[in-house]
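As you look at this complex, bear in mind that one protein chain is not there, while each of the others sits in place.
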Amino acid sequence: MNETEQIRSKAKELLDSKKVDCVIGYERATDEKNARPMFAYNAKDADRLIFDQTCRHNLVRYLLNRKDKVTGIVVKACDSRAVNLLINEHQIARDKLFIIGVACPGLVKTDWNKPGDKLRDACQLCQQRTPVIYDVLIGEAKKVEPPADAYPDVAAMEGKSVEEKRAFWEKEFSRCIRCYACRQACPGCYCSECFVDRLDPLWVGIRIAPGENEMWNTIRAYHLGGRCIGCYACELVCPVNIPLSLLNRKLEKEVMKLFKFQPGLDPETPQPLATFQKDEKLGVAE
Amino acid sequence: MSNNKNPLLPHLATLENVIDLTPDVRLFQIELNDADFKAKFDYKPGQFIFVSAFGTGESPFGLTSVAHRKGPIEVAVRKVGTVTSSMHDLEPGAAVGVRGPFGNFFPMDQFKGKNIHIIGGGIGFAPLRPIILTILDHRNDYGDLFILNGARTPSDLVFANEFDTWAAAPKTRLELTVDAKDDNWTGRVALIPAVVKELQLSPANSVAIICGPPIMIKFTLTELKKLGFADEQIVTTLEGKMKCGLGKCARCNVGDKYVCKDGPVFTFKQISGLLEQF
Amino acid sequence: MSKYISKKDLNSWLNKVRDNRRLVAPTKVDDLILFKEISRVEDIVSDYVNTDLSPKEFLFPPTEVLFSIEKKNGGVELTPARVEKETVIFGMRPCDAKGVVALDKPFLEDPTDPLYKEHRDKTALVGISCLKACAECFCSSMGSGPDDPSGFDIMLTEVKDGYLVQVLTEKGKALLPDSTLSESGEAKPKAAEVATVPAKDVNVKLRQNFEDPYWNRLADRCIHCNMCSYVCPTCYCFDIRDYPNKGKTDRVRSWESCQSAGFTKIAGGHDPRANKGTRMRQRFAHKLLYFPEQFGVSHCIGCGRCVKSCPVNIDIREIIQDVQKLGAKGE
Partner (left out) sequence: MAIEFQPRIVGFLCNWCSYAGADMAGTSRITYPTNIRIIRVPCSGRVDPLLIVKSFQMGADGVLIAGCHPGDCHYTEGNYYARRRFALLKPFLDYLGIESARFRVEWVSASEGKRWSQVVTSFTNDLTKLGPRKALAPEATR
């Protein structure tokens, strides 16, 4: 039985036994080639559930709208780290979840109506294809030996001169139309009032202009420092293809270097910026 | 409708006077600078204007004065957001912007000869004051006038300085109520819907005009219906997030009606026909 | 016989336009095709079905100063913004021309928005008819068509090494006088095959089933970013706020979307449309019911951009079909 059949039968079992109120998974999109999120409330819906290498959305974000209901959810390896993040931050309760973990075959770089077969850059660098938290595991991932350099793109960026960096980010951020899809797709972005919605003080105005765009993209990335679990949902939804993972992965690399911490591995370890050691040497004001 | 060629460009005006009505509500008296626009500037009870606090933005406020008294334009502003806070910092003599008048208005002609019940909650009472002033200035055109003004605390009752004149007016009855009293309050302590029920207002040849927080409108409506008021006998003025006042920015619609153009005054017959909740 | 212009003459005409006007045309930006101001005519792409974003930003910019406020000798002086440059938008598809016609309705209706009107008067729309359609196009079901010239000042139709030319307005004639055109007996090529999405009385059905739980189910999936309204050629909701700008203050108008959280929140916190399902319904009710009934023109032009860019595939074609089935017996 392949992943799709196993997910369908598990979902029907959960829905028929009323163990969960609904199962969040993937179904075929209207371009007949890619996958899209779906909510199955009964066995009939569950027949539309699928799983393949175009199931790129991080569904964990939807759990934030269903905090009081028991929900079944299909998670890949990176998505499962988001579950740990939200449990660690007391946003969702473990007992309200039935997690259907799927060993991830690696996702393809796909576009609307143009499915690809080449693995996404993220998945090529991914070191961990098995979910870190689940109630049932479907499929079993082959061992992945970590690539020599986990951050080639970040290193390339760090090597640039100040002017080159300035010019690069100015060009990228000037395309931003501030639709905030990156915020809406991210499991870690759930503030009741985002700093861009604050009017008093007006941190970021409503102008869709370079100054405001730079403020938005910089602070959004920084607010995920030590929290971003690397699912690339933000980069995936950006309509103007801003390389947001280049920002997140720089912070990810620095957090690993400074605090030896990878977000989302378990729900107990406190995040780096939420704790400290009295006599640690971090190269600040020494 | 606004009669200058650029509908989003405000008319310059000067803040003549600022009167504190309650700890967080101020009455702003505004005079338009341009003489002939001022002469042509006519408005009816229920209409609203956009006031600009230059440097912060502009917001819609119900007009609380009446045109026929030829006095300054008056709006009562509660300090809740950025624009209202900037307005509260303004001193008399400051320059402000005015756009409008916008929206439809209370059908005063249809009210003629009828008993009028005015029920206002908190700052919601401000857009109803023009009805009172119009009735008092043309007393014989209208039947009995019943005014119920409610607020959270006694110091939150707006236009307290005019209660005596209203109470003393012919065929006029003024009732006040608060949610919570303070030490020297001797009057009624009850929610507005409860007062409406207690006073058994009669729907005969009557109209009821309600304005206030949506929750108050909802429960007062049920009480009035129980007393026999028909939907077309109940009138209210709705609030919506507005940015233009011209039906252009598509933000204040309730179903297929724009609060700024098709309202803000609606009878409940119209509201029950609306597609969406307000 | 119809008017004709060779590719060579067209290029020299475009160079002339670029010299004394702002020329905007589709060009490649990384792997996107966007309308951009053109400095070199060679950068204009020709092998594209449609651009990723619509030309709306050149008539109703994402951010625009309405007027500036200056404190002067005790008083305040307001200086409305003006549109200086003439612009030619080249390479538009017929559906985007319908988009501009729909955008004209709210802004040019009395009282006219003068800034939009100036953009409109000073911009010429030059389109190219569609010989190829993408899978998401459904313009012919929404009152437009792959070779429908209405809304353009000039429309070109590609033939062997040149274009058939239809000059439709005075503005078009002034831009491209007949003298520069020649005659051609070339037959008009067959327009693109476009998928159809039957949308008859979708507004009536929507009104009848307004409280149907369909919208809440649909909103489950939606992540409520503002993308559909920003890529849509006809969405026109906006926000207005003041900004300090070197001693003066600018009153700025920016795009806003009915999907953003605080869109209808009023002072004091009341928000009539806080529920996600109602926000979802507002988008499609405005597109398929309110606007057509208010302005008599479809507010969806079938360009398929929201279908392509929605991260969770909220597909307006699927919704039009679902809405028509709402309330059907045995559903």
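Per-chain numbering from 1; labels A, B and C assigned in written order.
Just so we're on the same page, a contact is a pair of C-beta atoms (placed from the backbone, for glycine too) under 8 Å apart; a residue touches a chain by one contact, two chains touch by 3 or more.
Computed from a prediction, not measured in an experiment: that's the story for all the values here.
A.B. asks: Which of A:Leu63, A:Ala82, A:Ala122 or A:Met157 touches the chain that is not shown?
C.D. replies: Looking across A:Leu63, A:Ala82, A:Ala122 or A:Met157, the contact with the absent chain belongs to A:Met157.
A.B. asks: From the list A:Ala77, A:Ile208 or A:Ile229, which touches the chain that is not on show?
C.D. replies: Spelled out, the listed residue whose C-beta touches the missing chain is A:Ile208.
A.B. asks: Could you please point out the chain A residues that touch the chain left off the display?
C.D. replies: Listed in rising order, the touching residues are 157-158, 162-163, 165-170, 173-174, 195, 203, 207-215, 218-219, 221-222, 225-226, 247, 250-251, 254-255, 258-259, 272-273, 276-280, 282-285.
Here is the rule we go by: only the chains that are shown with their structure count from here on.
A.B. asks: Per-chain Cα mean versus the mean over all protein Cα atoms: which chain has them closest together?
C.D. replies: Most central by this criterion: C.
A.B. asks: Tell me which has more C-beta contacts between its two chains, A-B or B-C.
C.D. replies: B-C
A.B. asks: Distance from the CA centroid of chain A to that of chain C, rounded to the nearest Å?
C.D. replies: Chain centroid spacing, chain A to chain C, equals 32 Å.
A.B. asks: Can you list the residues of chain B that touch 2 or more other chains?
C.D. replies: Within chain B, residues 81 contact more than one other chain.
A.B. asks: Going by the contact rule already set, what residues in chain A reach two or more other chains?
C.D. replies: none
A.B. asks: What part of chain A is in contact with chain B in the complex they form?
C.D. replies: 199-200, 202
A.B. asks: Chain C touches which residues of chain A in the complex?
C.D. replies: 29-31, 34, 36-39, 57, 61-62, 65, 112-113, 175, 177-185, 197, 205-209, 236-237, 239-241
A.B. asks: Which of the residues in chain B end up touching chain A in this complex?
C.D. replies: Result: residues 81-82, 85 of chain B touch chain A.
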